[in-house]
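A single protein chain has been removed from this complex, and every other one stays in its place.
The block that comes next holds subunit A.
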């Protein structure tokens, strides 16, 4: 049969579009649950690093540079590892975050201080507060992404509605034109 506009395809699209159309009453948006809005504390309002817990006479500091044997001008090492042992508790902390030994020493002391604080009061220590904050940030992130997904889905549906309208328009045209041709004949 003569089919200049491919009605078969259009009807297919139409069918899909019809499938996606919501019932008329669905424009009423479901009420969002008014869950407890947990505020994320500011990053600069965390408890301070408890550096006072680290006493220099209670720790043993060792510098570990990679490789044994020859050194000096013969070999060019890049890493610098600092290992701290807290003598009263036996906690061992290592740090090789930076290339600079001085920075690693500082950072190792911070790490040790956090561990000691955690040992002292596990609930209100900086580490625990940081952990809690990280959890909240993660939650709010997942919430945001869910919201985004929902939005994009809705947009897709509205687009298919438009296609549906467009399809109707074309079929109308087609019928009109076919009527015209019969009249001419």
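Keep this in mind: a residue touches a chain if its C-beta (ideal position, glycine included) is under 8 Å from a C-beta of that chain, and two chains touch if they have at least 3 such contacts; residues count from 1.
What we mean here is this: contacts and distances are computed from a predicted model.
Student: Can you pick, from "Vacuolar protein sorting-associated protein 21", "Ubiquitin-conjugating enzyme E2 C", "tRNA pseudouridine synthase Pus10" or "Methyltransferase domain-containing protein", the UniProt name of the chain not shown?
Tutor: So the chain that does not appear here would be "Methyltransferase domain-containing protein", according to UniProt.
Student: Quick one: which of A:44, A:76 or A:158 touches the chain that's been left out?
Tutor: Reading the full complex, the residue touching the unseen chain is A:76.
Student: Quick one: say which of A:96, A:127 or A:160 touches the chain that got left out.
Tutor: In the full complex, the listed residue that touches the missing chain is A:96.
Student: Kindly note down the residues of subunit A that lie in touch with the hidden chain.
Tutor: 63-80, 96, 98-103
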